[in-house]
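Before any comments, here is the structure.
Missing here: one protein chain of the complex. Every other protein chain is in place.
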Amino acid sequence: MAIDHECSCSKNPLVPTLCKVIDVKQETPDVQTYTIQTVDGKKPFSPLPGQLAMISLLGVGEAMFSITAQGDDYIQSSIKRTGLLTEAFHEMQPGQQIGVRGPYGNHFPIDDFKGKDILFIGGGIGIAPVRSLIRYCLEHREDFGHLDILYGARSMNDICFKEDCLENWPKAPDTNVYITTDVPSEGWDGHVGFVPSYIEEVGFKPENKKVALCGPPIMITLSSASLLKMGFKKEDVITTLELRMKCGIGKCGRCNIGSKFVCLDGPVFSLAELDELPDEK
Amino acid sequence: MSVKTNENWEPKILAFCCNWCTYTGADLAGLNRMKYPENVRVIRVPCSSRVNPQFILRAFQKGCDGVLVCGCHPGDCHYATGNYFTRRRFMLMQRLLEYNGIDPKRFQAKWISGSEAAKFRDTVTKVSAEIKALGPNTKFAEPHFTEGGDK
Amino acid sequence: MKFKKTDLNEVLKTLAREYTVFAPIVENEEKKFMPWAESKDVEMEGLNTIKPPKDVLFPNVEKMYRYKMGLEGFIEEIFPEDTKRILFGIRPCDMRSIDSMDKVFLTKEYVDSYYAKRRDDATIVAFGCTEAGRTCFCESMGLNPNDAPSADVMMNVSADGEDYVLEARTEKGEELVKKLEGLITDGGEAKKDTKCSLVINKAEDLDKKLAKMFEHPIWDKVTKGCIGCGTCTFVCPTCYCFDIDSENYGAEGCKYRCWDSCMFSDYTRLAGGANPRPTKKERLRNRYMHKLSYFNERYGETLCVGCGRCVEKCPAHLDISEFIEKASAAELGKEDK
Partner (left out) sequence: MALSEKDIELKIREEAKKALATGEVSCVIGWTTTRFPDKMKPFFAETEAECDELVWNKYCINGTAKYALDDRYPSKKFAIIARGCDSRAINRMLKDKQLLRENLYIIGVVCDGKENPICEECQHKNPLTYDVLIGEPVPEQIDEKRFAEVEAFEKLSPDEKYEYWAKQYDKCIHCYACRNACPACNCVECYADQYRTGWQGKASDRIQNQVYGLTRAFHVGDRCIECGECERVCPMGLPIMRQTRKMLKDINDLFGDYECGMPDDAMPVLGGYTLADPDEFM
């Protein structure tokens, strides 16, 4: 009695579809945003906010990246230059063919967020997955309450998505944007300081508010500590985890924390869920 | 393992030439218009002791039929003691390869100084002829790189 | 239905006409599952094979797709060709491990197409053990060495030891038995009295207890002797972790997946060099917890089938059955949440 296969994808989940990069935008000295379409000009898939895609540069390697934005015929992903593979990504020219498979992972719990105020906290490249949620909330603005966006970057020219952060989002209805940089840089008159201390400085009220938090692990631990100090409940603080992922479909056993797989049951977890898992992060 | 070879099969031979002596010797051979078989691919290395035994194994793996390591005569090394290590290393390496089934002619080492252009030509011609006689190498060869190769 | 022991080669020959038959064959002083051929000597009874039969369904290296790099690349899937196969003579513990792998590869939102294809093409003839090895403890893990419930055909030695008794359990099994028309006769009752020599007392709710023992001091003691090699994972029938890598030849190349071991140092190493499981203590803890607790939480059954291969082959003579007994007996201190 072979088990009957129920499967949510028509074809082989491990084989990517051939896509091409139609535009490369240099966000900061070490972050680029790639606009990706399938070879016949369509959207590979339409992900929900916070979902990931396994992007492979044929011959070099593949890795899991969050999808930061999507249009009706493209998806966008922002990649920071950190290792061998991302180095090769940064040498790509528009027209380069790549392999893309996905969408993987659960997404931000949009239904719980409906009707609530939301505080988005992003650190460095961590703003990319949060941005997918911000864009979703702005497109369905009436479903959500007051929005606060707090984004920390190393220095002024390390701020990703400058036109969003500095022009579009501040103009959005009932939304305030707080941008901070770790170090003062000339031509920057905004706030200077780390994200956890800036959160306490602004002093957000925990009532009826959900938090979407993403950034380097150290920032997540410190920020969630200061959020809990300000009275936020653990189920209301949602974060994403970053672990090594190979298959992306919860089979290869690589990204397990306890019995949960980050690529299938995550990467989005609430702090309450994280407490139940053995702390192996 | 008798492997059918059509006559115009050309062996692929890899030669590691030490930059200070053998490479200049090969250059001199070129200057003097000396003819030597063109199936030798030369890789320039700072010293013959820079050649890591894994290079040789990888060469056989990726489809080479013969490997030649050339360096300065003991005593002439630009780095004073490089080729003493080479000498010990590759005498042991040759025996270990033979012990694992690779014919010793497929892996040879020679001291060729900067002025011995003729010796470089003769060595390359002799090695190329010997390996052509031996036929394509199927030992350690990854199937992708050889038609007949190991399954 | 039954057939004479002496007709075994005849049975295999008739099956081999239509199927590729994988049988336990002794070759090169090693007993392993490999395609049957006239000259090969099959050893049905005796001890289990060292290498588990999982590499028939989940091969060590499996090419996934071919690609070409550059501006106009291509991606072309390499799908296993459909050859009907028989897994002949696997033991109940290996059959149970195939069930566990079915749950992993065929359920939970995604189906692994490669495994599903091989699994559908495979008909499994299980064979009841006639002799238990000194490290076999499948009975203590809730298995029966004489019977594999989920096999397509169950085969046992008959009471008088003359023939093999067959019992088809699925249509695949019936289809296979129908092909052996001439050789099999009716009747015959199987001898099902093999017992495991190694009996361990495993706590009933060991998986729930272990879930609370993540920080328990038992882990420091148990994992000290491990030398961090991959032997236990590569001989284990239920280890299914794999790695995905690619090899390039010039502008083309192919992406393949291959077995991997959570005991290796770079298994969870991240890009920046950070590693959530830096030393062998975390890795062995993760392996034991996965076998005895995590898999229960996710799929509802224990992943250790008690085949004893890792107990037999561990170079440092570590023993999962000893750990099971120690963990079952350990009392929870205050630090376990």
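Should a chain be cited, it is by its letter among A, B and C, assigned in written order, with residues numbered from 1 in that chain.
Quick note on the criterion: a contact is a pair of C-beta atoms (placed from the backbone, for glycine too) under 8 Å apart; a residue touches a chain by one contact, two chains touch by 3 or more.
Predicted model, so just to flag it, every value in this text is computed and none were measured.
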Using the touch definition given at the top, which of the shown chains does the missing chain touch? B, C
Could you tell which one of C:3, C:164, C:259 or C:294 touches the chain left off the display? C:259
Touching the hidden chain, out of C:134, C:178, C:195 or C:208, is C:134
What subunit B residues would touch the chain not displayed? 1, 53-54, 57-58, 61, 74, 81, 84-85, 87-93, 95-103, 109-111, 139-142, 150
What residues on subunit C make contact with the chain left out of this view? 28-30, 50-51, 60-61, 134-135, 198, 221, 224-225, 227-231, 233-235, 243, 245, 247, 256, 258-261, 264-266, 279-280, 313, 315-319, 321-322
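Definition applied: only the chains that are shown with their structure count from here on.
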Rounded to a whole Å, what is the gap between the Cα centroids of subunit B and subunit C? 46
Where the CA atoms of subunit A average out and where those of subunit B average out, how many Å apart are those spots? 53
Chain-centre distance (mean CA atoms) for subunit A and subunit C, in whole Å, is 38
Set of subunit C residues in contact with two or more other chains: none
Return the residues of subunit A touching two or more other chains; collapse runs of consecutive numbers into ranges. none
Where on subunit A is subunit C touching in the complex? 1-3, 5-9, 11-18, 56, 58-59, 61-62, 82-83, 86, 95-97, 99, 242-244, 246-247, 249-254, 256, 258-259, 264, 278, 280-281
Subunit C residues within the subunit A interface of the complex: 64-65, 67-75, 77, 79, 102-114, 116, 119-120, 150, 170, 211, 214, 240-244, 246, 248, 253, 255, 257, 260, 262, 267-272, 276-277, 282, 286, 289-290, 293-298
